[in-house]
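For this view, one protein chain was removed and the others were kept in their places.
Going in written order, the chains are labelled A, B and C, and every chain counts its residues from 1.
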Amino acid sequence: MIQKLNVACAGLGRMGARHALHFLEKTPRAELVAAYCPAEAESEITWFNQRLAPFGVKLYNDYDEMLKHPKLQAVVVATVTTVHAEQAIKAIEADKHVLCEKPLSTSVEISQSVVDAANKKPHLKVMCGFSRRFDASYRDAWNRMDNGSIGRASVLRSQTCDKLDPSGFFVEYAQFSGGIFVDCNIHDIDLALWYFGQDSIVKSTYAVGITAVQPDLRKYKDVDNGVGVVEFWGGKIAYFYSSRIMAAGQHDMTEIIGTEGKLTVNANPLGTLVEMSEASGVRREIPPHYYGRFAEAFVTEATEFTAACLDSTKLPFKLTGAVQAVKIGCALQESLNSGKKIEFDETGRRIEKAAL
Amino acid sequence: MIQKLNVACAGLGRMGARHALHFLEKTPRAELVAAYCPAEAESEITWFNQRLAPFGVKLYNDYDEMLKHPKLQAVVVATVTTVHAEQAIKAIEADKHVLCEKPLSTSVEISQSVVDAANKKPHLKVMCGFSRRFDASYRDAWNRMDNGSIGRASVLRSQTCDKLDPSGFFVEYAQFSGGIFVDCNIHDIDLALWYFGQDSIVKSTYAVGITAVQPDLRKYKDVDNGVGVVEFWGGKIAYFYSSRIMAAGQHDMTEIIGTEGKLTVNANPLGTLVEMSEASGVRREIPPHYYGRFAEAFVTEATEFTAACLDSTKLPFKLTGAVQAVKIGCALQESLNSGKKIEFDETGRRIEKAAL
Amino acid sequence: MIQKLNVACAGLGRMGARHALHFLEKTPRAELVAAYCPAEAESEITWFNQRLAPFGVKLYNDYDEMLKHPKLQAVVVATVTTVHAEQAIKAIEADKHVLCEKPLSTSVEISQSVVDAANKKPHLKVMCGFSRRFDASYRDAWNRMDNGSIGRASVLRSQTCDKLDPSGFFVEYAQFSGGIFVDCNIHDIDLALWYFGQDSIVKSTYAVGITAVQPDLRKYKDVDNGVGVVEFWGGKIAYFYSSRIMAAGQHDMTEIIGTEGKLTVNANPLGTLVEMSEASGVRREIPPHYYGRFAEAFVTEATEFTAACLDSTKLPFKLTGAVQAVKIGCALQESLNSGKKIEFDETGRRIEKAAL
Partner (left out) sequence: MIQKLNVACAGLGRMGARHALHFLEKTPRAELVAAYCPAEAESEITWFNQRLAPFGVKLYNDYDEMLKHPKLQAVVVATVTTVHAEQAIKAIEADKHVLCEKPLSTSVEISQSVVDAANKKPHLKVMCGFSRRFDASYRDAWNRMDNGSIGRASVLRSQTCDKLDPSGFFVEYAQFSGGIFVDCNIHDIDLALWYFGQDSIVKSTYAVGITAVQPDLRKYKDVDNGVGVVEFWGGKIAYFYSSRIMAAGQHDMTEIIGTEGKLTVNANPLGTLVEMSEASGVRREIPPHYYGRFAEAFVTEATEFTAACLDSTKLPFKLTGAVQAVKIGCALQESLNSGKKIEFDETGRRIEKAAL
């Protein structure tokens, strides 16, 4: 009979609930055995009772207790960003495989501490959940690039743009998110590291931004529209756009420009394959949220993480990249606020300018 | 604990294997307990041993024996078309729910015999697998139409077009397929019945066709490109195109034209969301086969069929429609070969013209 | 100094006014010297006085008088369809080149009489204005086909679809238009003759139609949505759709399916290159009328007609094709009304079935 990976899901918020269902329903080689959420999270607990309890999943209100579940082999960390690192490290120390939602932390040092913990347990699989790495379209583009179809990849443009949310949600959220470059563009930065190569060394970062709709973001040193430019040593440039004000819906897209061609991912976002011809023209709707774009990628993520744990095979990318991505995201966020370009030497070490 | 539906899959060919995996891996409320394939189907048996046996699925080489599996509650019939009806009827008689691949049969009478058998067991769920009924895009279009967004649906154009296959496969296949209008356009006919209403009465059928690439199809009274026109009583027209010679890949599309707007489903087929800009222009690839377009719909089909069986809820459409679709498909195929328009009275009864 | 062709424009209605301006302003080798419109056409005369008179164009209220203009070399016939043939023949007899708007006539015999008149004056250029023949996209597609890029062209689908006009205009218009297959699909039929070869022989025609929006069309034996199927000898099929009820605007499109590929012209209509992303999705507007799609083709038509007259070079297509197109259009219209398929022998002669 088939051997299954026994998984727990920490956090049952928006993304946690999705992870739980993916492991429960769509990952044939995994068994969801436990879930954690704080005792006060009433709506999550109700949801758990309806959706997970009937399948025999056990609920914990204490993360440390959950780690003691006798059959537990792997933990998905999908709680708030501020506890990602702490919970990931505890799980590693308890000898569990870990799939941690992005980012590991909004701090480079704390992110690095997860890597350090993982390095002490090389038999464990520890992964940061950069979902786009599992997306069929991004993989298709990467494979085409890898096959030489665009020559040498030289410029990457990538954007993560959220649907306008007039509720003020993004203002509250900005308190803990690390800022738009760490929260949104972290994905695009990770794409640059993927497409340009994991060993790419950042040379400079520069960012500007505005609060077009939500001036209160300034309280938390954040913006609702940001443009960031990153140079890499070796003659490569990535430039990023992030926004919280897209009227039509989520629009995450990327283009990779090489010396012999260009690859574009999701230039024309679409929801279903339906187009409406009506008196006002031809129209299509687009997904309102990232999950409408990346649902399948999350399932692939769960499936491949499970296989790597069970079969002791390599994960598709290294955990250290997650620290690089946070480092670049934080440098962009700092540049946004200081108005200054930040430079790095050829080893990636920051160049501090005495006079400034 | 959750109650699961115990399912068997009859047939492990191309589509059977997919159905088996959908019920095994992607239908949380179902348990795949058994499978059937003939003793001589070596490659299917090898596949079974690798993919299904480890999960405890039991293999039968005798369909009747499989029906005796003690826990069995439902059967997926995914064998060759010629035995669909017989196996479906046997399963019904053995008191099993049935999901039967389309078409029930290439004969109207035999198709009707499945309906007759099902009518005797109203507690059973018996469904013909018109996968497009479960496709998110077709459902989106239908809901928009139902909400009145295009006024009164009046004209439907729909095509099922396969990728060119120079191997001669389609010639051999034509022997049993019932012909291009029954094999391919059956889906489009079913869409017309769905969008125009299940009670639509056919008024006339007319078809023409050519063998552009495979003249040998004529041996089996078939073509590789067909155009069919169907009038419905009440002032509605559907027209269909089917082809076996698409160079780029599968292209199934539909448009529904109403008095106040038009809905189009999959006018611009696409594989992934990647576009390539290269010296020869801007290019995208498209799925080579229908499964690349409808994979998710098949999973939804499995999920909803399972739910209807477990919860005793209504299936999304009636089995009788499957007979109507075959009736229209056969009339188009006959018109193709006779060169004559076929007419029906307002009750849908064929008008036989003495003089002809 | 450059030699210019002296042109007169008969008719200053919607299309006549456009022709006049094309020859006046956008055809460097032509000189618009005269125009004709009936004395009672007040708004046309006002327009003439504003737009053409200042350039020295002379207005006639008598067509025959206009033909006597001393410098006149060529006539554009853009009056109502019912007088096309008569005016074209008079111009030919007066030894003028002729560009006649489509169709020559809604009657095959009268259309043929124009050809007969032209045959007597082989030094004259006489052309029927099938504007799509001058469209850059249709030419691009034709050249690709001619270069072998799709193998052997086998199936052609083409539609001419007008924007919904609730004013009732189309009902009045139907009195003289010859019906939707002669008025709209004449262009698509001409495309079939162009892409399949001018010598293609029609084998059968079949048509159905409905009055989805304007039941009064039935008075004039016309419909607002028509589907027509034409077989050609030699294993080729063309099928057509025409509609008067497009909510979004004009949508004329064509696809040519060959044994090795497919060419599509204007599958996704667009007005400008602007896309709007707004709360309801992503939208583009499309041209409301055919002139928004084909304006440039009309200018090319004027330019090439002028060059052929001045340089005594061949016109891009033969006048006889215009008779073939009317013949097929009329046969479709007849089939629409009789409900019967019409057949032709291998010489294109109609097969009359005694018993029917």
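We adopt the following convention: a contact is a pair of C-beta atoms (placed from the backbone, for glycine too) under 8 Å apart; a residue touches a chain by one contact, two chains touch by 3 or more.
Here the structure is a predicted model, which is why all the values come from computation and not from measurement.
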Which one, C:104, C:265 or C:332, makes contact with the chain that was left out?
-> C:265
Of C:42, C:140, C:172 or C:345, the one touching the omitted chain in the full complex = C:140
Consider the whole complex, including the chain that is not shown, and state which of A:115, A:213 or A:295 touches that chain.
-> A:213
Among B:81, B:277 or B:320, contact with the omitted chain is made only by B:277
From the listed residues A:131, A:160, A:200 or A:243, report the one that touches the chain absent from this view.
-> A:243
Considering the whole complex rather than only what is displayed, give the residues of chain C touching the chain that is not shown.
-> 1-2, 24-26, 28, 54-56, 136-137, 140-141, 144, 149-150, 260-267, 271-279
Touch residues of chain A, complete complex, unshown partner = 150, 152, 154-155, 157, 164, 204, 206, 208-213, 225, 227, 229, 231, 235-237, 239, 241, 243, 245-248, 257, 259-262, 267-268, 339-341, 355
In the complete complex, which positions of chain B touch the hidden chain?
-> 246-249, 251, 268-269, 277-286
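Here is the rule we use: only the chains that are shown with their structure count from here on.
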Report back the single chain whose CA centre is most distant from the CA centre of chain A.
-> C
For the copies chain B and chain C, the interface residues, called same if over half of the numbers are used by both and different if under half, are same
Where chain B and chain C are represented by their mean Cα positions, the distance between them in whole Å = 41
Could you say which residues in chain A touch two or more other chains, in rising order?
-> 277-279
